[in-house]
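Here you go, one structure.
One chain of protein is taken out of this complex; the other chains stay put.
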Amino acid sequence: MRTPLAALFVISALAFLRSSPCASSQAGGAAPLSDRTQACLSCHTIYTQGIVADWEQSRHARSSVRQALSRPEKERRVSVQAPEEAGVAYPDVAVGCAECHLLDPKLHEDTFSHNGYEVHVVVSPPDCAHCHPVEQEQYLAANKMSRAHGNLAANPVYRDLAEAVAGVRRAGNGDLRSSGGREAAPYESCFACHGTRVAVLGTRKIDARTESVEVPDLSGWPNTGAGRVNPDGSLGACSACHPRHCFSMAAAREPRTCARCHEGPDVPAWNVYENSKHGVLSSASREASAMDVVPWKLGRDFRAPTCAVCHASLIVDTEGAVVLKRTHGFGDRLWVRLFGLVYSHPQPLEPDTTRIRNATGQPLPVTLQGEPAAAFLIPPEEQSRRRRSMMTLCEGCHGTQWTTLHFGQFAATLENVDTAVRQGTALMQRAWAEGWAAPESLFDEALERLWTEQWLLCANGIRYTSAMAGAPDHAAFRGGWWGLSGSLVRLREAVEHGRRTAR
Amino acid sequence: MRTPLAALFVISALAFLRSSPCASSQAGGAAPLSDRTQACLSCHTIYTQGIVADWEQSRHARSSVRQALSRPEKERRVSVQAPEEAGVAYPDVAVGCAECHLLDPKLHEDTFSHNGYEVHVVVSPPDCAHCHPVEQEQYLAANKMSRAHGNLAANPVYRDLAEAVAGVRRAGNGDLRSSGGREAAPYESCFACHGTRVAVLGTRKIDARTESVEVPDLSGWPNTGAGRVNPDGSLGACSACHPRHCFSMAAAREPRTCARCHEGPDVPAWNVYENSKHGVLSSASREASAMDVVPWKLGRDFRAPTCAVCHASLIVDTEGAVVLKRTHGFGDRLWVRLFGLVYSHPQPLEPDTTRIRNATGQPLPVTLQGEPAAAFLIPPEEQSRRRRSMMTLCEGCHGTQWTTLHFGQFAATLENVDTAVRQGTALMQRAWAEGWAAPESLFDEALERLWTEQWLLCANGIRYTSAMAGAPDHAAFRGGWWGLSGSLVRLREAVEHGRRTAR
Partner (left out) sequence: MRTPLAALFVISALAFLRSSPCASSQAGGAAPLSDRTQACLSCHTIYTQGIVADWEQSRHARSSVRQALSRPEKERRVSVQAPEEAGVAYPDVAVGCAECHLLDPKLHEDTFSHNGYEVHVVVSPPDCAHCHPVEQEQYLAANKMSRAHGNLAANPVYRDLAEAVAGVRRAGNGDLRSSGGREAAPYESCFACHGTRVAVLGTRKIDARTESVEVPDLSGWPNTGAGRVNPDGSLGACSACHPRHCFSMAAAREPRTCARCHEGPDVPAWNVYENSKHGVLSSASREASAMDVVPWKLGRDFRAPTCAVCHASLIVDTEGAVVLKRTHGFGDRLWVRLFGLVYSHPQPLEPDTTRIRNATGQPLPVTLQGEPAAAFLIPPEEQSRRRRSMMTLCEGCHGTQWTTLHFGQFAATLENVDTAVRQGTALMQRAWAEGWAAPESLFDEALERLWTEQWLLCANGIRYTSAMAGAPDHAAFRGGWWGLSGSLVRLREAVEHGRRTAR
């Protein structure tokens, strides 16, 4: 047990390098800090040490854009080609406080004067896009997450659901509406993931440790939701997945990073993954995985896929050939949308889903009878293309037949689940027609809540379990089929006896 | 933070060796590959790299049976004594693709011709048993998991429950039966753990990357359920716990491996363990644990038990003396069956539970009044013997009094829970007698579902919590007593007022 202390030091340092989600193993001389960043650090190494320490261990703290571009293209973490043309003003310094928080001050409504600098609080995707333009572009063009705020807030049906969650009408004796204003209830529930609209209300004085500072007064802040509407009008928060202030790729590859939002019972992706074969092997081989390597090598750098492997990362084979290109438009590898509204359906054509109208005029991708709003959804050939790209990845570790039969089972399960949901919906429609519930809001009465839980909670558990060959109990007793079929029994009984409540 | 890169390399490699569930630290020269396996690899290193990479890090890839037998008996991972006599055709080559997938082609209904070889898809326990005969024997003789398919599918009461889970009758407006055929709903719920029957339907052409290949068309596949019925008629899937293609012992010792199926709410062993003292200490000392060492040394190789320590592994003390022998008949250390059907009861005499008949003729180990079907269950002396063997292990780390009182509390809790379940069952029987529910199916009506949740979900949470001194909330508010007692209140109210539904 006794070992030379020098060795202990070496190991500890190495262990830190290897395992930290921030750690960089990048060789080469560190890039110099800009004067402006040094000015920031002169105070903030005292006042917000944790932020600085986090950043110090980041790649940003050591590498300039120019250095990043000196690597072979496949190994790069920046996508800008010509920094100067793209407006990178300081391509030869490390990426410090100033390089992000002082960018384009006029574009940011939350810019304030601070010790002689025009600083903005909320660093936004356009800021990051100075060096990472392709990522922002893909995110906006092909990732529904970028529109997560508006897709919820500007769709009257979904907004009604959000109201039913956090501020149901006619709930108690009084009218329990969600408190509005800057601290509304959905800010920590729905919009914690969907992203708030961060608005500048004016300025306020806050008592920092040594002085009173006048700063922008923000509503909807703090928030790191993936569809955040920023004070510069942009959409998204890169820090949702690349947490401040190390912004590492390794952190974004951690399944738990996705779990913060993709958690049960409504989106049980994490829960289903956690105890799936993939999840078990991934956590068991955690220490043996190279979470910070680019490109990511199948069968070498990881034993079993994490979320990022299947949905986002650049994956190469053991010879270095590209299996799948990196994408920040996570829809690129998805053909069917599991998250049924109320049925599974082909992925929307565009990330902005507010324009969708189904045949009955509702802003939903499927009618309640099950007819897809095909004009707004990807066509069959695009579905095939995307399914094929996912299967290519599966076939890195599974035989073609295994993969083919798995996806066949998956398609059959979606049909089975949608059939069950259709029965519940038919019962609900009868309840509306016969007056046992009022269709003005679809979510605020007892029967409607029972129906909502069928397609939103139970059905989603089954769908995700099937998609990822996940932990089987999410299809069995943990919600799943047991919950769905039991709920159908109760809903039917209520409707048949003309009751406003299920028992 | 700056360290020599050479050291980094060494550490990374070592870290991989130490931590991977596949990793082998075995010394000695690697065994040669057979020509047949080299033929497989010549293509599959290109097409299914992940499989090959997984296997390359396995013991199989480096060791021949003969080498494995050269170790002292306690350290061995093979149980065959004389390979040639046992039909090990190639005892001096590493265990590669061919050594498993080409074994006994005539016995496997899923054998197909592939580039001149007679390959079968589903490697089965009899294949593994060429080198690991004792394990298969124990698994079949004393592990209910080996009969998990038939015990569910061939028992009319349990089959009825499975129907109620995934295809309840009279659920919605129509008749929501489970879709039959090759992609039935229970394949991803009940039978994902219990194991499917893998049947060969004929052949089908599939589009592999470079060519179209004619392969056996299988139903019930893919599947890794512990009681899978294989195309050769055998029972079980070793890969349920020893995942392909490294098949490591370390992976089987990971609690999460068990969690895939032994998860709440019906079998909350994992949930109860996860935040128990044992679970907390085990995960906290994960990096310090030697998960791949044989034999497994108490107090040295692990700080706190995982599932395998208590239920399966060969455990030795610090002097190397055997504390408990390895067993693949997990019942060997279990006297009482927690999973109440509907009450806890002594373990069945045999893994095949379909023969059990209770005093009222039902295929259940206990009557609904609580009388055990004693003729089919282990007698008191065998219960004592098994309890004693478990206590021996506990006493490795706990004083005799601690252990004795813990097991006393456990027995009292089982009685308490069974008493509560008996009250619910009496209410249910009254409901059947008075016509508030129809006893033709025990699980498809609202009151029956409430009763099922009492013994299957709530009661099991309490029982497992007690057995493993688990996270107390599973006995309190997470289901547990709160759920059980609340459900009894609702069931009683319904029955007393003659209603078909609980409120």
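Each chain carries a letter (A and B) given by its place in the written order, and its residues are counted from 1.
To be clear about the criterion, a residue touches a chain if its C-beta (ideal position, glycine included) is under 8 Å from a C-beta of that chain, and two chains touch if they have at least 3 such contacts.
What you are looking at is a predicted structure, and each value in this text was computed from that prediction instead of being measured.
The residue touching the chain not shown here, chosen from A:80, A:103, A:250 or A:373, is A:250. In the complete complex, the hidden chain is touched by one of B:104, B:160 or B:395, namely B:395. From the set B:299, B:380, B:439 or B:498, the residue in touch with the chain omitted from the display is B:299, counting the whole complex.
Only one residue in the set A:61, A:218 or A:364 touches the chain that does not appear here, and it is A:218. Where chain B meets the omitted chain, the residues involved are 10-11, 13-18, 25, 27, 274-277, 279-281, 283-288, 298-300, 303, 317-318, 395-402, 404-406, 408-409, 411-413, 415-416, 419-420, 422-424, 426-427, 430, 462, 465-466, 469, 471-473, 475-478, 480-482, 485-486, 488-493, 502-503. Residues of chain A in contact with the chain left out of this view: 1, 3, 5, 7-8, 11-12, 15-16, 18-23, 45, 47-54, 121, 164-168, 170-174, 176, 178-179, 182-183, 185, 187-190, 192-193, 206-209, 213, 215, 218, 221-222, 224, 243, 250-251, 254, 256-257, 259-261, 263-266, 270, 287, 444-446, 449, 456-457, 494, 499-503.
Definition applied: only the chains that are shown with their structure count from here on.
With each centre defined as the average position of its C-alpha atoms, the distance from chain A to chain B rounds to 33 Å.
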